[in-house]
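The other protein chains are all here in position, but one chain of the complex has been omitted.
Chains here go by letter, A, B and C, matching the order in which they are written, and residues are numbered from 1 within each.
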Amino acid sequence: MSTELWYALVGVVLVAVSFGAFMAHTHLFRRLLAFNIMGTGCFLILVGLAQHERAPDPIPQALVLTGIVVAVASTALALILLRRWFAATGRTTLPEEDDA
Amino acid sequence: MNQVALPAWVLASSLLPAVIIFLLPETTRALRTSLNLGAAVLKVALVALMTWRVAQGSLSQVRFEMVPGADFLLRADPMACLFAGLSAILWLFTTIYAIGYLEGAPNRSRFFGFFSLCVASTMGVALSGNLITFLLFYELLTLSTYPLVVHRGSEKALAAGRVYLTYTIGGGAALLLGVAVLHGLVGDIEFREMGSLRDISETSWPILRVAFGLLIAGLGVKAALVPLHGWLPQAMVAPAPVSALLHAVAVVKAGAFGIVRVVYDVYGIDFARDLQLLLPLTIIASVTILWGSLRALWQDDLKRRLAFSTVSQVSYIALGISLFGPIGTVGGLVHLLHQGIMKVTLFYCAGNFAETLGVHRISELDGAGRRMPLTSIAFSIGAFGMIGVPPLAGFVSKWYLGLGALEAGMPWVLGVLVLSSVLNAAYFLPILHRLWFRPQVAPWPDERTFGRWETSGWLLLPPVVTAVFTVGAGLLANFAFSPLQWAILIARREYLP
Amino acid sequence: MTEPLVGATLLPLAIVVPLLWAVLTLVRPRRRPTWLVLPGLVSWLAICAGLWWQTSRHGVLTHVLGAWPEPLGIALRADGLGSTMALLTSVIGSACALYRLWTPMDADTLGAQHWFWPLFFMFGAALNAVWLAADLFNMYVGLELLGLSAVGLVAISGGANALAAALRYLLAALLGSLAYLLGVALLYAAYGSLALSSIAAVATPNTITYVALALITAGLCLKTALFPLHAWLPPAHAVSLSPVSALMSALVVKASFVMLLRIMMDVGVSIVTPSLAQGLGALGAGAIAWGGWQALRHADLKMLVAHSTVAQIGYLFVGMALLLGGSAPELAWDGLMLQLVAHALAKSAMFLAAGTLIAAVGSYRVADLAGVSRHTPMALFAFGLAGVSLMGLPPSGGFSAKWLLLQSALASGQWHWAVALIGGGALTAGYIFRVLGASFKQGTGDTFESTPFGWDVVALLLALSSIVVGVVATGPLAVLRIGAPLAGATS
Partner (left out) sequence: MNRRRVFTSVALSVGLAVMLGGAVLTRTVPPFDLAVDLAKGIPQSGVTHPITAVLLQFRSYDTLLEIAVLLVAVVVALALRDPQGAHSAAPESVMVDSVITTPVLASLTLMLLPLMIMTAVYLLWAGAFQPGGAFQAGAVLAALGILWRVSGRRIGPFATNRWQHVALLSGFAAFLAAATSTLLFGRPLLAWPFSYAGLIIVAIETVLTVSIGISLLGLFASAPEPVDKRA
């Protein structure tokens, strides 16, 4: 089993676990963290799976760089909304969920 | 204007006024009134012109493709002229009546806007040359009458509106499904004399039967066939001109007219017979006739009694259609007009009693004949016409229906006719008796005086004129362009290829 | 040959010009930069109209970015669907922008409103980027740009509710686009390319492709708010400023749907089994029922309209089921396209009209509309017209769309879809007339705010076009068939 495939499998585990966490948690910050880990796993799969049994392929790496910037931007936006929400209501969860 | 576009002009002559009136501010009374009347007169002229052309055998139409495989088609054929002529004339008088009736009432721009829209869609129903165009205007009619039914905005009116919608939207759904099924089977279905489904393989006859059921169910709602008639008595909370519109000019008639179109111009009368579709229709119609008359007996509210009478009377049309043979057809078609004229008279009069004396219940009518002679005379003529007393219009209809029943070999229908005539007499004569032979007991609930006339001229003219029509349609039945002659013309085309 | 080239230059312009105006409005944020915005709207409209016209004349247009041919480079592609949606976006976008420009600003005293315009133009650019994208990863970036600017527009509507709605929306959007990205990663691993066309040529039914399509479908359905993944939509659309609600309901949900449609028709069509298609359709039917039911029982006018969007999305998926799993895909395609267009026009008109009514009565409750029919008849009329189209009553775009879908369903012998379509119409009639009835009720105290005349005009024009498009549907549908992934489609 090549290293790249190993990366991909690690990515799979990360995605699966963090997806579970995203679903399980109600605390918005935890869910955001879960989302970020999910993103990382996704990038691992993208890079790893694309170039195993093959010459290294720079395209997925570039895609991942783009993906990272997008992920950073959305995380930042989420954090700002989250802080605003907390500042406004003192809640760490969405209204429909019980404040766990 | 070139004659090809004539149907379009007829449609536009009430569509454009509708749009303009919507934009008019509430206060511009004179302009709105003249616009209403002008449009109504213009429409009568246009329809007359169209009828004249059709009588000479020139067939004019407007056609373009709406969605792939479905055309928008307006066409002037004899049957279209029959219905268009009726509603054009009655619209003129109903407009006059409505102007007088809504004097000083709120939301008149809205009212007259939808009023014109309603008649525009009726014209569309009359002139539509294929099923999908018919469906289009049939639904438009539903939409444009709802605001009129709920016009008063009272709880009662809104409730009636809800009932009206529940029935008509449901009916519309059935109709849509039926049309879609037929369309899927044979493509775009144009109305054609002798129908256009003849050459369909035996295997798909069951589907044709289902489709027929769906179509009749959809149309039966507006035509108030039992058990789909529930909305009609509810809807009488609407202002009197709207009741006239619902019962005589537009809605109920659109349903009946649709049934005529489906039986004759989609399926074709003899093909319908081969599918064994006529007998069920006859039975439903007969049941409706008797049920409506029976229910009418027990109503004390005048408009409510008239409403049930409509339920019964309109089914004469369905009855005549379902009788195989030209005479029955003539009876049905001619009643389409006659019932309209007579029933509109009765509703005008009922409105006059309500507006002038504040009388809504039959038990309060004692002696009204002396107070409002002209209105009462008009009412009496209408009532006698409904009962079928010669030489009034109603008699002509029933005569042909009776002969048609014999021709179709269904003598039991004769019994239905006789029985319902007796019932008609039973619920109309007491009213006349109260009008003329009972002295006034109590003061009128809410009397208004209008100078030397018994009521406002706007309100008085229409019933008088339509009453005269009622007499004329009976007496002059043998002159050219009389309803009877026109119906005979159509019947000839439907049976003789 | 020159003309198609000119046409092809319009593709990047359709994206670059809104971006440019995003920058311009960002240089000095103002609440109402009328004279800065109007030229932007005009050029945007002109470009999209030209694009549509060029497509209708020359067929599919392609613009190879950076002159690097696919699959190494990225191309923009304008087929009938893409250019029509672009035109629709520019029209509805301009309408909402005008509505916004006519809004008296003392109505919202929030400083955040300064930033409406940059986000608005970013949003427009993102939509065009999605309509014209031909590359799976590029679609992802476009979708993210769209999602974030939409979230921003919701968030600046002000108030804690807006924040909560924006957060809920953002989480859903992020999860959805991540699922999509996973799917894309798998597809790239399986086929070594990101260009939709090149993958379509070699797509084979194997595990990795199935999983990829499943992830893509799930992600995009979440973004399209397909029942039962719709929970985020109603609050997000209801709390926003009315023009924002209009844009979101009319266009944003369509973006992810169109992406799904393209991928399904190009990559999935040889892979998706009829039973899977039926499954999607079943969810659509569920959406029709659930959305309609919720709309019937909500007291808040904008929540009612938002739930109506949930229901209308259902029709799209029923159409997709007929497209993938029916025996009359051409009819289904036409119906689907017409539903896309008609709903976009009708729903934007309805949200704008609802905003006017709410401003007039000063309350969000349907019950408080009593008597408004006399005060703001035009807005109510627009609402009614839009309602006619949503109900699918003739004459309207909604009717023609439903008619075509109905024909397709009957031709495929799939009666259950016919029932769903017609039943949905009845439900819609239920909640539309609930509003109309309430407004016809005789008002007790007729104290209404006066609303800008321009508002009525904009809403009425949109509503009328949603009616007219149904009567003259043949022309637009001919364009929408250009480059359609159907057997015997003109390209």
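Here is the rule we go by: contacts are C-beta pairs under 8 Å (C-beta built on N, C-alpha and C of every residue); 3 or more make two chains touch, one makes a residue touch a chain.
Since we're looking at a predicted model, the values are computed, not measured.
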| item | value |
| --- | --- |
| Contacts of the hidden chain among displayed chains | A, C |
| Sole contact to the chain not displayed, among C:A214, C:V269, C:A426 or C:L486 | C:A214 |
| Residue among C:A165, C:L182, C:I263 or C:L338 that touches the chain left out of view | C:L182 |
| For chain C, the residues touching the chain missing from this view | 9, 12-13, 16, 19-20, 22-23, 26-27, 29, 63-68, 71-74, 110-112, 114-115, 118-119, 122, 125-126, 129, 137-138, 141-142, 144-145, 148-149, 151-152, 155-156, 182, 186, 188-193, 198, 202, 206-208, 210-212, 214-215 |
| Touch list for chain A against the chain that is not drawn | 5, 8-9, 12-13, 15-17, 19-21, 23-26, 45, 49, 53-59, 61-63, 65-66, 68-70, 72-74, 76-77, 79-81, 83-84, 86-87, 89-90, 100 |
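Note that in this section only the chains that are shown with their structure count from here on.
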| item | value |
| --- | --- |
| Category of the chain touch graph - line, ring, star, complete, other | line |
| Highest-count interface - the chain pair sharing the most C-beta contacts | B-C |
| Geometric centre distance via CA averages, chain B-chain A, whole Å | 68 |
| Separation of mean Cα positions, chain C and chain B [Å, integer] | 43 |
| Numbers and ranges of chain B residues touching at least 2 other chains | none |
| Contacts with two or more other chains, residues of chain A listed in rising order | none |
| Residues on chain B engaged by chain C in the complex (per definition of touch) | 22, 65-70, 72, 106-107, 109-110, 132, 135-136, 139-140, 142-143, 146-147, 150-154, 158, 161-162, 165, 169-170, 172-173, 176-177, 180-181, 183-184 |
| Touching residues (chain side chain C, partner chain A) in the complex | 137, 140-141, 144, 147-148, 151-152, 155, 160, 163-164, 166-168, 170-171, 174-175, 178, 181-182, 185-186, 188-189, 192 |
| Chain C-touching residues of chain A, taken from the complex the two chains share | 15, 22, 28, 31, 35, 38-39, 42, 45-46, 49-50, 60, 63, 66-67, 70, 73-74, 77-78, 81-82, 84-85, 88-89, 94-95 |
